[in-house]
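Take this structure first; my questions come after.
Excluded from the complex is one protein chain; the other protein chains are retained at their positions.
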Amino acid sequence: MTDAVRLHIPIDLRWGDLDAFNHVNNTSMLKLLEECRVRAFWAPESGEPRYPTAVVPAGTELLTLIARQEIEYLRPVPYQSDPLDVQLWFGRLGGSSGEVCYEVYSPRAAGEQVLYARSSAVIVFVDAASGRPVRLTPEMRAAWEPYLGEPIRYSRR
Amino acid sequence: MTDAVRLHIPIDLRWGDLDAFNHVNNTSMLKLLEECRVRAFWAPESGEPRYPTAVVPAGTELLTLIARQEIEYLRPVPYQSDPLDVQLWFGRLGGSSGEVCYEVYSPRAAGEQVLYARSSAVIVFVDAASGRPVRLTPEMRAAWEPYLGEPIRYSRR
Amino acid sequence: MTDAVRLHIPIDLRWGDLDAFNHVNNTSMLKLLEECRVRAFWAPESGEPRYPTAVVPAGTELLTLIARQEIEYLRPVPYQSDPLDVQLWFGRLGGSSGEVCYEVYSPRAAGEQVLYARSSAVIVFVDAASGRPVRLTPEMRAAWEPYLGEPIRYSRR
Partner (left out) sequence: MTDAVRLHIPIDLRWGDLDAFNHVNNTSMLKLLEECRVRAFWAPESGEPRYPTAVVPAGTELLTLIARQEIEYLRPVPYQSDPLDVQLWFGRLGGSSGEVCYEVYSPRAAGEQVLYARSSAVIVFVDAASGRPVRLTPEMRAAWEPYLGEPIRYSRR
């Protein structure tokens, strides 16, 4: 299998993402990935989507839950004003779930990019009222299949 | 006194800024203002500053502390993908402190803008080692005086 | 008017409340006050309330919104394992709103207590479906009037 096409989501750090060690806190990193996921996959309430993958209806009727997440932190991340370059693709598409893969890089503009972290999350779509899983629609599959590639292989597992 | 020139800082919401009421949480709003303050006033560690007011040396030797803050929430803020338009100016410049004024508006692109919130914060510059206030430098005064204007008058105080 | 009876709410810091300056971040302080407000005023979904003031029905039908908040930071707050002592009372009770006053002290156990911060927030009760204010019930008034006292006078306003 060849490498998937990847989405590149630029995401701004906030100084408040730092902890007392003056690095981006490890839980803040997951907050950034959450935001990338929302931007990548949720259809905006109005206006044009920024990414062709943004087809999940926004709102609170269809919940996007995280079933599991794994993350490997490779280098401390300092505060910086240019947006990080988060790269996303799918490692797997299931019946009502999918595995989202992420690599977090230093800003695109800044010469050779540093890989800060790698992560993968299993997301499950659930109906808020019934609590039951909801199957991926044909529209979701069509939008996401071009971004389906190799899952992450963690070096230190 | 005529209205000050205002800085316009575009700031991205994160879905994680919402609380269980599905609005931007009131404390998240202060987090956004904190980030605007950092971008507006702190010199980047490398590269060009984005704003002419960004003259405070970054790092952890010179602390920017908040002595007091006041905020008026005018309308609930929904999650949205375009950046909010935060407008900043100074209401006062003191010896080692200043009052930063903020108005938080809906995105600039989206027709008539809605005013979501108004806030002001007294910031004090303090030396991290000694804990003592540090006087504004001539460079800070020169950079900030064009943005000095009327303080906010709160309607419901 | 004599001093109101005050509620004492013990609240644990989290190390994650610190920012890169190694102090409790100013927005984290509001997060602590939010949690104290929830514990003080919301009836638990099951079991006995811990405070006689906990009479607001929990859930997301009745929203407790913040209309304005003011806070004065008097001293930096370090991380510590004993819970802070947050003292609450009402500065005012209106038709569908109230002003909650807070003083944040160092832990009760630790000898003479240090006053870290003072704050007040105007809260408004709003019906989630209609977006309209909801009047305080007789039960709320009865529960809260013993805690009605002098509003905070800010020294540096």
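Assorted remarks:
By letter and in written order, the chains are A, B and C; residue numbering begins at 1 in each of them.
Definition applied: a contact is a pair of C-beta atoms (placed from the backbone, for glycine too) under 8 Å apart; a residue touches a chain by one contact, two chains touch by 3 or more.
These numbers were taken from a predicted model, which means no experiment stands behind them.
Contact with the undisplayed chain is limited, among B:Asn22, B:Gln80 or B:Gln113, to B:Asn22. Listed here are the chain C residues that touch the chain not shown: 11-12, 14-16, 22, 31, 34-35, 38-39, 44-45, 47, 50, 58, 60, 78-82. For chain B, the list of residues touching the undisplayed chain reads 15-16, 18-20, 22, 25, 27, 79.
Looking at chain A, the residues touching the absent chain are 20-21, 25-27, 30-31, 34, 60, 63, 65-73, 76, 122, 128, 154, 156-157.
Keep in mind that, in the parts below, only the chains that are shown with their structure count from here on.
Look at the contact of chain A with chain C and you find the same residues on each copy: over half of the numbers used there are shared.
The copies chain B and chain C differ by a rotation of 180 degrees on their C-alpha atoms, rounded to the nearest 5. For chain B, the chain with the farthest CA centroid is A. The distance from the centre of chain A to the centre of chain B, with each centre set as the mean of the Cα atoms, comes to 29 Å. Looking at chain B, one finds that residues 31, 34, 60 touch two or more other chains.
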